[in-house]
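What follows is an incomplete set of chains from the complex, kept in their original frame.
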Amino acid sequence: MHRMNQETLNIETSGRGTYDISSEIQSIVNKSSIKAGLCNLFLQHTSASLIFCENADSTVRVDLENFMANIAPDGAPIYQHDMEGPDDMPAHIRTILTQNSLTIPIINGRCALGTWQGIYLWEHRTSGHNRSIIITLQG
Amino acid sequence: MHRMNQETLNIETSGRGTYDISSEIQSIVNKSSIKAGLCNLFLQHTSASLIFCENADSTVRVDLENFMANIAPDGAPIYQHDMEGPDDMPAHIRTILTQNSLTIPIINGRCALGTWQGIYLWEHRTSGHNRSIIITLQG
């Protein structure tokens, strides 16, 4: 193993919801021409996260939103931290319950995702944000 | 650092529950003869996950099941996604709350787990499934 590439991917979100970034990540792997190795994604934020999720039926992601809204409701009186509004603290909770760093194997030049797996950026703030993901490829 | 090995481990589950895969993973590390490095496990599914968990008292894993059943109950009327039955959406929720990719250091040819740590595949569907884990070793 002799190669390492790093680059940054910026994603402009339009507010709370999941954004499929699988093809953007695969494009970066293609460009590197690494055929076997690992791909690490690191999201530099505390109010958005990265998940692997079912990529066929979009109601899965609707249900995930509703699940999170249930266990970490916006504006709950229990929160002390609400400087940036009722969605501020729930965004931090949703982030620590999911991930900010994902590592994916590369096999035959492809992110070796399962048939039903997609890579999603999950924006937890209600307003849109510019989110940075550092991609480190090893091969 | 000059070596990288990749292989796939298939685990046949018999339905919902935790399966200790620590010794299977250690066997793969042994075979590689890598003495110092990293081991990444990547589970290619969206309704099962990987966790590090206490390996001594099995009631820990019973309690984890009950915890998940409480916060993401099967067949809850809130779910829109139920194509594959009442355990379909809860399986996706349990997956995003845990992990699909784990990285473990290798020291002296061993996965450097703590004394009480085991590596578990957690099947979230009530019926058995064939689950694939890609193991990438770097040393």
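Think of it as A and B in the order they're written, each chain with its own count starting at 1.
Operating definition for what follows: contacts are C-beta pairs under 8 Å (C-beta built on N, C-alpha and C of every residue); 3 or more make two chains touch, one makes a residue touch a chain.
Since the model is a prediction, treat every value here as computed from it, not as a measurement.
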Homomeric assembly size (copies in this file), of which only 2 appear in place: 3
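As a working rule, only the chains that are shown with their structure count from here on.
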Between chain B and chain A, distance of the C-alpha-averaged centres to the nearest whole Å: 20
Contacting residues of chain A [partner chain B, same complex]: 1-2, 36-38, 51-54, 57, 59-60, 62-64, 66-67, 70-71, 97-99, 102-105, 107, 112-117, 138-139
Residue numbers on chain B that touch chain A, as the complex places them: 1-4, 6, 40, 42-47, 71-72, 78-81, 83, 89, 92-93, 95-97, 99-101, 103, 132, 134, 136, 138
